[in-house]
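Heads up, one of the protein chains got dropped from this complex, but the rest are sitting where they should.
So that you can tell them apart, the chains are marked A, B and C in the order they are listed, and the count of residues begins at 1 in each.
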């Protein structure tokens, strides 16, 4: 039983935290979130050169990066490429990703149909050509390649062969796109049962990654709350002396630690392909999503009016927290699946 | 729009409060709750002589008494006789009730079947003889007469013609009984659609009465919490100065007021046979049940260890609160019915 | 106890309902980012029809009706999904304070244009350093001949960018104890030295503002009460703000519950009908019950007001409970379609709910934070010892 990251992983964490903090202070982050694309176009080659996109990173190495890119959001399709798309791609594509030449994402949801990753889809392929309409594709407007879920398997389609309509979400640094494929040349990645298993693994991985991001988000919100409660005075004393404030911070701390424990468990299960991976990832996604939302809401409340302004960075985290919590269905959807494991 | 009780009703309230407080201080109440029957045998004639059992009391008059018998529990089958049974009985029986000669209750639930008041039952009547097994009959061991729900209507059966097995509940002053009827002589009270409507009205009335009791319970719990928070000192100051305590009291106050508002609305709807009666009673029962539980739990917590002792009166209220909340199914059962009104 | 409308109340309700169906029905739903000029015209229409200042004395342009009529007005407006008069600060804060403290000249000058929407008011109470601690404000006014010279900064002032006048709490005697050194001025927002800077909220809307006062000269008689009365006058304002708030809030919650019901009964962007999910049904029922409980709590408070002239204490929790209910409700609505609910341009299920979900986070901060309101209930209603 060892619940610690390795020394190398902790070094990676320290480096990532420093890199992200220096590159994206709160002002810069706001600028990017409010920009036309919501993406820092220049950072991708740097990620490649730092090795963040390497194929030989384990999921636990990546876990450190997911947590840190929640603590200080990285405005780039890192989650989409690394968590959603890469595991479905071949080694050749992996090399292109590692070199910074390829950004990819996953297209699964379809308009007017249940949106969850494991729900059936209509998109079909015939004669190597793919037809279908996808929605809610994360980072869809900046991806070079789509991993597309079709009725009979997974396919790779070049972005150049698709019609992409960017859609903004409340989180400016994590937008989505509608994508239309009309007889798009498609390369088969997996089919039948293999595709089903792969998709399940993709989802587990995505859930774990989002849970880790959520932990980073909640940690930053707590950091901001605690700092403010120490310095802001009301009625002649720092507001942190009032239990109405300090107990909020304690509650956030407890939820954050719970979320972190589940997120690390989920990450380990994914990396080990453990038999509890599915339940761990469902649990982590459900709890970390709500913990991140809870942390941000308490931090906003603790800040009073100033925490409710566009100028303050808190709402950026709050919106990211909502994004994480909403992905692939809200908390109660994950709980319904957990219940099926326990009760059926 | 007038949301006040009449002057006469407020006088009745004042009188009831005084009567109950002087007759049942916390020590006496505990003695009765822990006694063999959980009932004060001597009080029933007094209730009759005070006019509490009169047929001409309106439901709003009774509402005052239900609230006060929650604030200071009355260990007698008042709720069973007045709310559950009397409305199904004829004027003759009403006279006997008013004179103190008749205590009655309602027998509906059956073992191994859904327990709610409007669920179908198996008990049947043939040739004026009733056969069936009932459970969860409130005050069943001290009633002289049962109003029995059978498959084709409502019947009156004398207790002498039934086999009654007392069962204790966690609330010592509100016990239940199992009742077996074997060819018991039964007098028809209502049948078919008339019985269905009557049963619905009985349930509405019972819900409103329990909601009112819940309001009384919550009020007493709050009273105890506030008094304790004023006098008990920790770290050199009364604990009421700490927001961890004072905000608990505020939260209880808010929930209590919400519950009281719904309980009064429900009472008025019952008394007016208003078209919103069903929804109002469902809402009041759901909210007041949980508000009473919430108030007691917060009061226990605010008292610390002493609130967790058998000696302190709080647990009597807590157990009553649980009884009210559990009657005819928990809060979520009432919400499910409300949802059907709103969404179907 | 009688919840039926009296014949007069019923007539008023019917009249208003029919007026609304004629004048309002069919207009598009406002997502909270309405066109202010349109709102102002709408306020004028309401005034012309006799629906503004219902409870004000007729000598000041009101109709002298009991607060019950105001409650009926708010309920019917909400059920018709109609927006309110935009002069809320004037109607709920400045107006009642002027009626209570103003000179005959001030009443003559200010009340009528406030009712018909031709003059808009804002308030200047909070300061960047003061937050919930109103009496610690530092914006100063110094007498210079016939004028007060005002310097300082206020925040969280809604409508300031549209306002013609501001009710402003200033420190006029720095040597007096905290509360005693305050006065209460009426300031012309068009005067030289007044600068308004919008404060953009997390919704993206510049709903509130900062106001900067830089040597602003205010006529000496533009004061409510006397110098040093500022705290007392401000308490009148806040009492009225909170006093009339309850019905507006439960009416607003009723509107939101109705929107929620509409939302969950229709198939959404993922083809599902949320009302088929028992967990969502349970949550919707909870909010409907909560809304009714607040509505009837307002009625109870109103009954006490009608009987005694003072609103019942039970109303003091309404804002607290409403704010949390509105937060739960809007979060529920936003969550029913998962990520679809966060796509910004995916109307109708998004623009409306995204805006109100984010906006709701301000509900527990504005007009008395929930922490302060819990203190107030504990100390003033329950009589617990003061924590500070």
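Here is the rule we use: contacts are C-beta pairs under 8 Å (C-beta built on N, C-alpha and C of every residue); 3 or more make two chains touch, one makes a residue touch a chain.
Bear in mind the structure is a predicted one, so any value in this text is a computation, not a measurement.
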Interface partners of the hidden chain - shown chains only, full complex considered: A, B, C
Listed residues A:47, A:149 or A:262, member touching the removed chain: A:262
Identified contact with the non-displayed chain, of B:47, B:300 or B:338: B:300
Selected from B:67, B:139 or B:171 as touching the chain missing from the view: B:171
Sole contact to the chain not displayed, among B:9, B:173, B:250 or B:322: B:322
Touching residues on chain C - with respect to the absent chain: 277-279, 282
Hidden partner chain, residues of chain A it touches: 1-6, 60, 222, 226, 229-230, 237-238, 240-243, 246-247, 249-251, 253-254, 257-262, 264-265, 267-268, 272, 274, 280, 283, 286-287, 332, 335-336, 338-339, 342-344
Interface with the undisplayed chain - residues on chain B: 109, 111-116, 135-136, 167-171, 176, 232, 234-235, 242, 244-245, 297, 300-301, 304-305, 307-311, 314-315, 318-319, 322-323, 325-333, 336
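Everything below uses one rule, namely that only the chains that are shown with their structure count from here on.
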Whole-Å gap separating chain A and chain C, where each centre is the average of the chain's CA atoms: 38
Two or more partner chains touched - positions in chain C: 371, 374-375, 387
For chain A, residues that touch 2 or more chains besides their own: 242, 244
